[in-house]
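The complex appears here without one of its protein chains, the remainder shown in place.
Our next item is subunit A:
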Amino acid sequence: MRAYLYALRRNGKWEGRVTIAPEVDRAYWFGGSHAAQEHVEAAWFWKEQLPLGQACQIAEWWRMGERGGKYIRGSDRRGRAKKKAEKRAVSLLEQGASSDKVWVDGLIELECMIRLTGDDAATSAKRGRSWRLWFKRKKRRESGITEAELARLLACAELWRREPNGAARGGVDAAAAERAASLLSGRALLSGEARELLGAGGPGAAASWREAIQLAALLGRVRLRGAVAAVEGGRPDARRRLRCRRCGSGEARLRRSRCLACGRLCSYCEACLTMGRSRECELLVEGVYEPLAQQGLGGGRGAWPAAREAETAPVAGRLAHWGLSPAQLAATEEALHFIEGRAVQGRPKLRVSRQPTGERSDIRNFLLWAVTGAGKTEMVFPLVESVLRRGGRALIASPRRDVVLELDPRIRRAFPEAAVVTLYGGSEQRWERGDITLSTTHQLFRFHHAFDLVILDEIDAYPYHGDPLLKYAADKSCLPGAPRLLLSATPPIELQRAAKRGELAHARVPVRYHRHPLPVPILRRSPPVHAMLSSGKLPASLQKVIQASLDRGAQLFLFVQRIAQSEPFAALLRDKLRLPSALVAATSSQDPERSSKVAAFRTADIRVLVTTTILERGVTIPKSDVIIMDADGKLFDEASLVQMAGRAGRNAADPNGSVSFFAPERNQSQLRAVRHIRTMNRFARARGFLLESGKRGSRS
């Protein structure tokens, strides 16, 4: 994409500005209907279109130059350009130029900047074009601008000044801009997506999308930038390095190629290619979301206001109607105090100044460490309610699409009046913006500072855990200063440590909502799965466990390591246990019928489901047992084993499901998983959360 550039003289200073619809800018600054024109004197409009990336770079450098910054280490390129421009302008004035050329220094500066950032500038500097030419140019510059040169410059540009009759020209519908701004609020979209979003509202809007977005940008409601660009601010040497603004990838994932859209070598991002191509000359539209802090609750930008006691009902009263268990209640209360910015009574205020390494410092994290089946979703409800009550927007994001889909009906039931938007790849609600957004972490690339409360579910799950891009997306979606809740049954070790050291605010829920202890896995010895498959034999101990589950009428999760093993193992089970084939099924991430099989499993049409770690979380079956084959395998670590074991006994009617680890060997992961589960049970007993302990509700 290409854009136009102009130099605007305001308050006696020149500033570089980019536009994708020049007529809008002209009408805005000089048309007469806007209040913004007070101190605007004139503008030089460069008639030739420039690659968007270049135009944005010029505007950015210009801004920095006004603040006295240097662009590139060791040299002040724009400063020199400015000096040159002043010199040339002065000499021009001395030559006695006519009065309407007084502003020509702005034009000269503009031209200098274009040359500085242009491709031929880069290549000539690199190739070291003949020194003679360089000297000649230098000499000519020092002696000032010639009439011929000036004529050439004037032909390239157009002077904008206030129209004498004051009529607005090229007037855009202010309502359209307003509409565009409100639709784009909190989004970060490529131009094609923005067009689609505006088009979703009606066919008329799509036609003049450039004008609408440009006016919104002038009004400060959206920001227009290159989708791949150098880092803003920062150290001078970092400024040459490009970065994808949408996914945060650095140069390693960028690739330069000849671009027909802008006509020069242009980098595109390979990391987020699946969401549309982000490149140097591609427009990234970032809509500004007016955060809760500015919507009447007082407090400056970015500062989360402490909700006033008078406005919100007492915490205990608000929590009462959600029907939480004592353990849930205790943790939720703590979290609620945290997001509302109040210290818990009787407890010292948590130190949150030092964040775990690599965290954005302006996000306030809170770790909710709740065992599998603790009822995390129910605990989240009061927090979401708190934000909604204050007119804010909440986000619940999960790395897994299945989890998002399962959450959707529960949220809608809990908040019937709120607008709920569910986002995943191919979602129908792609362009809607609601009070509550449910989303896969991938979809967060399309948001920018958009939520007053971010709740990240299953933070240790693939693909979120260990993926810097998704982390970037999750950080980006959060408003500066807003609270963020991290949910997990098995938090990554660095978060566990940070929580222990008191650097990360947290609450632990060691017991399930039904207040029975977690089923402790039983370790059994068996040959590996591949041996069973090749010999066609099932060990008697395994058959016995499966038979026991079937006899007691429970559903059975059977986890294997590899996708390739799932189907053959299901076949082996059917054969050996003489089960009707419909009762045993296998599924994996590569199974197109996965969702229908999971649905059939839920309705008990399928009794035994052979699967991989894809179903380790998010799926809740009332009466279920778990068998993990090859539990010593590399793909099953402690977290994964705990999660899979957590599929059993989730319902109050059947709290004691059985969990068995079958493996040729006992290894650290299995033992740690068992220890993890035992520790949680012990902790729950000590806090009096378990039913058997008889100290029901002693703390609440």
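One rule holds in what follows: contacts are C-beta pairs under 8 Å (C-beta built on N, C-alpha and C of every residue); 3 or more make two chains touch, one makes a residue touch a chain; residues count from 1.
Note that in this section contacts and distances are computed from a predicted model.
Q: What is the missing chain called in its UniProt entry, if the choices are "Vitamin K-dependent gamma-carboxylase", "Sugar ABC transporter substrate-binding protein", "ComF family protein" or "Ion-translocating oxidoreductase complex subunit A"?
A: "ComF family protein"
Q: Of A:A151, A:A175, A:L260 or A:A653, which one is in contact with the hidden chain?
A: A:L260
Q: Of A:E251, A:E270, A:D475 or A:E567, which residue touches the hidden chain?
A: Spelled out, the listed residue whose C-beta touches the missing chain is A:E270.
Q: So that we can see where the missing chain sits, which residues of subunit A does it touch?
A: 1, 255, 257-261, 266, 268, 270, 273-274, 277, 279
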